[in-house]
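This report refers to the structure that appears directly beneath it.
Apart from one protein chain that is not included, each protein chain of the complex appears where it belongs.
Now for chain A:
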Amino acid sequence: MKEPEKAPPAWLETIRLEHVPETHSVHVAVFKDIENAEFLHQQLLGRNADFEYAFIDASSVVSRLQVLSAIFKSITVQLNGAMKTPNIHSEIVSSLSPTKNISEAYRRYGITPTSKNIIVVRVLISPSTLTAEDVEKHLVDNVQGVSRPLDDKTLSGFTDWSKIRKYYKLNGVGWVDALKDVGVKSKEMEMLVLGGMSLRGL
């Protein structure tokens, strides 16, 4: 673990996921209070190849496991040759959705011109000309925001629960709302979100 005060401007975490081939390396970063969401959104719309990232709006996310789950799903889909979107990064954004509607998934889970806090994911597939250092440098140069770690404590501060309840159809779960223990309650919500993502309109 790096000390927060000595951390570089961008904190890119490299994650080894279980049951993912060595060829795929996963790199994630979180940025708080970003100032150039519109610019980043434009790069995606313009299909700028230098900006092939999954830019996720953190308000639609409840936990680290949810993000990792979307990444894992996209990698398995890519390995199966069954991607429904242009690349593995757009696949990550659409994997967060419990429905099949891709443009809706981009709107709900992807960066928008008004996004405040974002999660950035880059999957490098070898042989790749890029390294984690290249990715980190590119993010430092292009994302104007405060780097934060991808952990549940940070993410829960960004979550917009009214969105989560609407997107994952969790308005009728009174028994979860009635749970007294906050930790148990958020774990239960996370499990319901993962369940919704796993079915994805199937």
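Going forward, a residue touches a chain if its C-beta (ideal position, glycine included) is under 8 Å from a C-beta of that chain, and two chains touch if they have at least 3 such contacts; residues count from 1.
The rule we apply is simple: contacts and distances are computed from a predicted model.
Of the candidates "EKC/KEOPS complex subunit BUD32", "Elongator complex protein 5", "Dynactin subunit 4" or "Phenylalanine--tRNA ligase alpha subunit", the chain left out of this view carries the UniProt protein name "EKC/KEOPS complex subunit BUD32". Interface note: of A:14, A:42 or A:76, the residue touching the hidden chain in the full complex is A:76. Taking the complete complex into account, A:196 is the one of A:110, A:145 or A:196 that touches the chain left out. Interface note: of A:65, A:102, A:132 or A:146, the residue touching the hidden chain in the full complex is A:65.
Residues of chain A that touch the chain left out of the display are 17-22, 65, 68-69, 72-73, 76, 79-80, 82, 170, 172-173, 175-176, 179-181, 183-184, 191-192, 194-196, 198-199, 202.
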